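With one protein chain withheld, the remaining protein chains of the complex are depicted in position.
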């Protein structure tokens, strides 16, 4: 049930052993712009995003699993930022304030009950296009890139958990997201995946049970396209230029999203998606699938085994 | 600036001298379902809508202009309904409660400062699919219709005014919508069109200056499609079956929507649209176009003269 | 190498134990029109086809395999019809003339070296739209149907063989088709699939080695759509209305076609396709894939096991 404390998913920090190759992938294939460099990090944004960045790539040695630096949400306002801090402090999940980062003001770090590194901020720097990138369409801050198949904006993250329910309850009951959908095991009713959203987008955080029961991980980061065709064009480019594709282009029954999953050079799974529905009702009834219904499949095929890997 | 008093545009009542022909158009061409009949009215809904109806067609003799019965919004909750009533009563715009209508509970009628017949309600009856229409995709309450080019949901209304600014200020400052975009006359800054939204959809109410300075009218009612191709298919069907088309398929620069405008048999202009952007920022800065920029045109052409007619 | 003896694939006769259910599927889901009924047969055509029919459904008890009645080609002219007859007679493959069928003139039946029932004709009856179906677009003989996701035209057949090479040589060297593509086993070079075409369409007859080595069969009959989106809409409809889907929507690397495979109620596999390339060069060099390249897959996934079944 919306509390309107969080207004949107703001940015994701991905750790990569090959920060330059990763940045080249997001720049050349996904048409993203580099908005800053600082130390071991490269900051990037999609063409229709007003914020300074939605993606921070940070150089780090490869561990056992692709490592997410942090996942940042924008509060709904300055008071809502304080309310959120009070809530997570009250739960003993707070980790303290930072002075912020390039592109946004002070931020509060906390953990989900499963250990995911979350952050919340309010003040944000609007990105200003250099003269040669400023265009005639004012509802996006820059011209459409001419490179690859450009993504429009960050869409959602999928985090993996030892157990879905406690994380979902934290995000929904405490942070005030809407519980849009869930898939549960037939009989036991154990949650396998839940889709939650801070706004009308059908989900900006999805929560998945890790097949090995590992906690605090990430399955994928998703970017949005305006059309299915642009996702299929990206798939063509991935085939030609040797970018590993794992699943799709196809369509999920749950969420109704049209999707493609690929791996960026640093090893992170990236989803490209479009379509789906909006959650508009304040009294939305969580849509429920049984695992036996396989809500991941709208059309044909099975979930590829590789999708369960980190 | 969002106050979260209204959660969404709920339904629109269009008066038509040919209620059966109108209903046949929405059923056969736009794939809508009839959910009830009562007296002179036929109630209809699109395939992905959970509410009882989003369109009410009421038989009425043709006047000088296509006549809108009322435009109904759903409150964000029961208290927000009361808050909205207090606000419009305080402004002397209230018209009183009704017991509701088929498909929703008690509703409060009021007028905009320009005289548009608005209504707000909270309680709503969820539509239950008969057995033969219930399908395997649970994020919509029924199977995809097999008729024509089925619309997914009601999207927005465009109302016409003697002056835009007072109506926009009422909707934004009093009802708590976000002011997404505006186009103003070069030099004078007079508002020609403003896009406002109660949620993240880029607009659910657009407000246009009437070319003759007439008040309280409607320019069009818009329904949403998942893909541009389905709108182009509808255009093909309109060409073949003699449905008058006025503009499109094409794309607006403002809103970035892909669109088609047609006339239903009762004389109402219906827009079919998809794409566009979401308004996610609580501190969204209203996007501003000058009339000379012609934000109605993304690609080529001019606004057809016929579009200015009621 | 084109001899221009055959101008196009004309029609396919499928035997079905459930002729009415089959006809309902092609009518309701694929938007085809019934053009005649005669005895145990129903004749159907797609909306953009000028011929009387492209599909003949004939009631027959179900055998071990879905059974094709015959596959008919239109000659390039009356002399070319006679030349074709002389060629197949000379090879001892002729089966004799028939007086024709509803919708076309005299036809000559023959067999491929693997036993497929082929037919060739020249004279054809143009289908005339009844008044209510005649439309304003003169490059197709009727209005776009409002039912389901209407196919534009018959595209190709895929026949299965005990060995591909002799059938391919017959079709290319004797009947004068172009050999567009082939996939061969690594090392041995044995043909697994060959695509051949009588005109510029990238293939109208594809020839596949049967996994069990059986001769004279058919894998699928394919119809053409103008857009990928309409194929994805059909997939949505198949999901909702319980039509079995076997593979797709996805894209083949060989042929570059976007595709979906479904089963009609009588058990025949039907492909829906669009895109691909044209063969324009009279000296076209057959495109060659190795089996290890898996030319069936452009994006992700594997060929579903079920696709190898008849």
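Labels A, B and C are assigned to the chains in the order they are written; within every chain, residues are numbered from 1.
Quick note on the criterion: contacts are C-beta pairs under 8 Å (C-beta built on N, C-alpha and C of every residue); 3 or more make two chains touch, one makes a residue touch a chain.
Everything numeric here is computed off the predicted structure, so don't read it as measured data.
Asker: Can you say which of C:48, C:133 or C:192 touches the chain missing from this structure?
Answerer: The one listed residue touching the chain not shown is C:48.
Asker: Any idea which of B:176, B:249 or B:265 touches the chain not displayed?
Answerer: From the options B:176, B:249 or B:265, the contact with the absent chain belongs to B:249.
Asker: Which of these touches the unseen chain: C:4, C:37, C:62 or C:106?
Answerer: Looking across C:4, C:37, C:62 or C:106, the contact with the absent chain belongs to C:4.
Asker: Take the complete complex as the reference. Which residues in subunit B touch the chain that isn't displayed?
Answerer: Considering the whole complex, subunit B reaches the absent chain at 228-229, 232, 235-236, 239, 245-251, 253, 260, 298-301, 304.
Asker: On subunit C, what residues meet the omitted chain?
Answerer: For subunit C, the residues touching the absent chain are 4, 7-8, 48, 50, 74, 76-77, 136-140, 152, 181, 199-202, 226-228, 253-256, 275, 277-278, 280-283, 287-289, 293, 295, 298.
Asker: Name every residue on subunit A in touch with the hidden partner chain.
Answerer: Interface with the chain not displayed, on the subunit A side: 28-29, 135-137, 143-144, 146-148, 227, 229-230, 233, 236-237, 239-241.
Here is the rule we go by: only the chains that are shown with their structure count from here on.
Asker: Based on the touch definition given at the start, go ahead and assign the chain network to line, ring, star, complete or other.
Answerer: Contact map by chain: complete.
Asker: Calculate how many whole Å lie between the centre of subunit A and the centre of subunit C, each centre taken as the average of the chain's C-alpha atoms.
Answerer: That pair's centroid distance is 44 Å.
Asker: Where the CA atoms of subunit A average out and where those of subunit B average out, how many Å apart are those spots?
Answerer: Comparing mean C-alpha positions, subunit B is 31 Å from subunit A.
Asker: For subunit B, write out the residues touching at least two other chains, lowest number first.
Answerer: 136-137, 227
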